[in-house]
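With one protein chain withheld, the remaining protein chains of the complex are depicted in position.
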Amino acid sequence: MNRIPELKTQKSSIKTMELKDAVSKFVNDGDTLALCNFLHANPYAIIHEIIRQERKDLTIAVASAIEEVDLLISGGCVSKILTSYYHRAGGRRYKRELDRALFDEKVIIEDYTNFTMCAMFMAGALGYDFLPVMKSIKESDIFNIRTFKQENKLKVIKSPFTGKETVLVPALNPDVAIVHVQRADKFGNAQFWGSEGTVKWTALSADKIIVSCEEIVDTEKIKRSPFLTKIPCFRVSAVCEVPWGAHPSPVAGYYNTDIMFRSMYFGKALSEVGNEKFMEEWVYNISNRKEYMDHYRERFGQEPLKYLEINEYLSDQVNLGYKKTYWQDDFCYNLALSREEYIELTEEEGELEL
Amino acid sequence: MNRIPELKTQKSSIKTMELKDAVSKFVNDGDTLALCNFLHANPYAIIHEIIRQERKDLTIAVASAIEEVDLLISGGCVSKILTSYYHRAGGRRYKRELDRALFDEKVIIEDYTNFTMCAMFMAGALGYDFLPVMKSIKESDIFNIRTFKQENKLKVIKSPFTGKETVLVPALNPDVAIVHVQRADKFGNAQFWGSEGTVKWTALSADKIIVSCEEIVDTEKIKRSPFLTKIPCFRVSAVCEVPWGAHPSPVAGYYNTDIMFRSMYFGKALSEVGNEKFMEEWVYNISNRKEYMDHYRERFGQEPLKYLEINEYLSDQVNLGYKKTYWQDDFCYNLALSREEYIELTEEEGELEL
Amino acid sequence: MKYRRVEIMVLETSKEIQDGEVAIIGQGIPMTAGAIAKRSHAPNAVILTEAGMVNVNMFQNLEDVADPGSTKGFSYSIDLFDVFTTIVHRGYADLCILGAAQIDKYGNVNTTVVGDYCIKSRSDMRLPGSGGANEFAGHCNRTIYTVVGGHFVEELDYLTSPGWLEGGDSRKKAGLLGGPSAVFSQYGIFRFEEHSKEMYLSALYPETTLEDIRKIIPWDLKTAEDFGKTVREVEPPTKAELFFMREFEPFLGISGHEGRLLQVKSLPGYYEKKEGKK
Partner (left out) sequence: MKYRRVEIMVLETSKEIQDGEVAIIGQGIPMTAGAIAKRSHAPNAVILTEAGMVNVNMFQNLEDVADPGSTKGFSYSIDLFDVFTTIVHRGYADLCILGAAQIDKYGNVNTTVVGDYCIKSRSDMRLPGSGGANEFAGHCNRTIYTVVGGHFVEELDYLTSPGWLEGGDSRKKAGLLGGPSAVFSQYGIFRFEEHSKEMYLSALYPETTLEDIRKIIPWDLKTAEDFGKTVREVEPPTKAELFFMREFEPFLGISGHEGRLLQVKSLPGYYEKKEGKK
């Protein structure tokens, strides 16, 4: 998945569109698809749309997976998985889509660690071929046992400066990354806070980035909090306003984990029949996130949503500041000259005549 | 300057102290001293104190230097410089301390680029021996001409994954880093915003970090803006409240560059006599920053300070949020049980007797 | 009043965190241990998770290591890469507290798979995988394990996280710092002998005998007495401690299975209607 960095740009312009169109335009069969969110604000709305549009033969790259990858497997979208963690809810009695797919040899998995997954994304995001990683992985079966990455999983060199043994990961540059964030502007400047996880490096490693967000906000809000921007406008292919786009996972400042809904899913997904029913009801029979939430309210009422509400804990306001302009009341304090004196001087010092 | 990472910790505790004591305790003759600030909020107060305490034989490591390194040279503190940029105000007629010291062979300089300086600090901060860097440096005399770093300045290897030629920098782990920031709490959690430059990687590369700040604030303010924290408490050796600690450089949200004062310095520093006068008046005859600013006001009045004032441009407030506690009015919504039902269940499920 | 073994285990685990230390907590049980430490003997401890929330002060159990809503703020927001490199790799993490599914006598741990890695039979079972555990175990000063529902084994099916490797100085030779320091099971506490690095019984929980312990350990376990020390008898928890823990994480007072069933049933009118009819 390495490539020589090429001259490329996704010019700064308005990037808002319907999620349906973004997936249709930017996700292709056979792509390596990176999931940016690390257990926080998982991009469920985008994933449901990818399943509905029946993408095939995807290689999923994700540092820590919860049930979102099970859904993609259910949808028949996945052939390979690069990951370091795959949530298993409680012990031997809980078999799910991954277990069935591995047993049936429908998918193949390559195990890493959260850190080495992140380092591969980062190497890709930086435009390097490789990055060094921490040594502990070499003393594990994660290093020894390799499936589809084989000799390109991890390599060991001697540091040319100290001679010390150093483990390297290769760069990972997915075709497309999907990410859910709190907010973005119409140009695609995407802001994320709470637990940062692997969002930045995963997103920036990809060629194309699809952003869904709880709300599109005015650029002035972005400019007043530039430290919250994790993905700049000129990297984004599409930005889609999708409230509740990460349900049932939490979004800092917007909503809490829907534990009940997740438990319900885990319960159903134990059997193939239950899993199919879930997919039918919550993915295939739904055409967008608004319908999904309408269905939720119809099914369960408003009460479960009340436990997802978040209390207010506002960020501290600091002064970002800007200086006085050099010219104050026709006096230039930078040169200690009145406008008249300045004009006189420019006439003296000028070289050409207008 | 590489070292095997050692088990070490600077425990979380109260780190406030007088700047005088911080320099006396944590800066030693012969140290490699890193200057973290990149043309923004340069730590002048700490530098003046180091000069007054007559530290000798320092190796200065800094991505971009303005006049602060000239001051350290004037003070006889410096023997080596690792840098990539050294501000020269306007052409051949402007000779300053660096020019004199190089001609007299009092200091030796090794040239890098801003990026490779930063990458060396970053390698050190990450605990790696080396990091890859961008290839362009290999096509320059920065690569070809080497002074004291010799073969350890830069090395070239073939990428073990792709065979591509890759330039590497070695890690840089300075003994002590000095940094000026907007604010910190008493534990040393240091917050910085505006232009971020090289602050984070330079500070985190060092064994000891001395922080000066415009103000010490309550930890609650830090917790409401964790994304502004660039150095965590457990890495900091000392935190010193020093208002105006970066004058004449700017501090985002606090004050603007004092262009007039810097021009005055550049003017004086052209001659050895003028430079000595400046050092006498602004460094040696002053014992701390408060005296420095008192002297400034006495000398120039309040008027020049008025041009340093910063207009208010407040950061946008976002909801960091927190969830409802599981127990609401003796009802546990997480398990959908009343307290009575819960207690009954714990008695049923309990394994041991109290 | 009744209590569960896991509750005393959490309380004992919390005592591993010293004041002012930098402690990494993994998913599940370790989080409650961290919260107790922070509210009792270690108020200045810096608790963090790999998702990059540093210096959290959890008012209740985090759903997972990235749960942003269980703390009113935290003092340093970084990402996963920075946690591992600038804190752990540089040696600034005093300890980590992790869970183990299989653990051997040298504290090597498997959290990846039970049985064959390629899931060739129905009895082979995927576990979550390393997550952050491999590097935490390999590079923190001290690694503390909690074993709930996991097993002590002669041989791991898969080595996810390095402990003392083959014992003795084998870990040091591999260039790794720190190492496993204690293992908290539901029956007692284990530590590692200084030179051989072999796990031994250090303390027993109330109402528990050495025989109970031997039933879960497949090798000839040594105890503190083999090294001239005594096997400590752990005090039962206080009512206040139990109350605090159950407020913080109601799951602790009941079994995980029971808890999950309750959660599923609580979605009003759903579970009953659809599944109840079968």
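All chains are identified by letter, namely A, B and C, in their written order; residue positions are counted from 1 within each chain.
As a working rule, contacts are C-beta pairs under 8 Å (C-beta built on N, C-alpha and C of every residue); 3 or more make two chains touch, one makes a residue touch a chain.
Predicted, not measured: the structure shown is a model, and the values here were computed from it.
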Quiz prompt | Visible chains that the absent chain touches, using the contact criterion stated earlier | solution = A, B
Self-check item: Residue, one of B:Ser225, B:Thr257, B:Asn275 or B:Asn334, that touches the chain absent here
Solution: B:Thr257
Quiz item: Of B:Thr59, B:Ser84 or B:Ser212, which one is in contact with the hidden chain?
Solution: B:Ser84
Quiz item: Of the residues listed, A:Gln150, A:Gln302 or A:Thr346, which one is in contact with the missing chain?
Solution: A:Thr346
Quiz item: Considering the entire assembly, which residues of subunit B contact the chain that has been omitted?
Solution: 38-40, 63-64, 83-92, 98-99, 102-103, 111-115, 118-119, 122, 134-142, 145, 164-165, 193-201, 250, 252-253, 256-257, 259-261, 263-264, 266-268, 274, 277, 299-301, 303-304, 310, 313
Quiz item: On subunit A, what residues meet the omitted chain?
Solution: 5-13, 125-128, 185, 187, 189, 204, 219-220, 222-224, 226-227, 229, 232-235, 320-323, 325-327, 332-337, 342, 345-347, 349-354
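Basically, only the chains that are shown with their structure count from here on.
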Practice problem: Name the chain whose C-alpha centroid is most distant from the C-alpha centroid of subunit C. | Solution: B
Quiz item: When the centre of a chain is set as the mean of its C-alpha atoms, what distance in Å lies between subunit A and subunit C?
Solution: 29
Quiz item: Cα centroid separation between subunit A and subunit B, in whole Å?
Solution: 30
Quiz prompt | Distance from the mean Cα position of subunit C to that of subunit B, given in whole angstrom | solution = 37
Quiz prompt | Contacts with 2+ other chains: residues of subunit A | solution = 134, 164, 193-194, 250, 252-253, 256, 259, 310, 313
Practice problem: Hunt down the residues of subunit C that sit against at least two other chains at once, touch-wise. | Solution: 53, 68-69, 72-73, 77, 85, 89, 263, 266
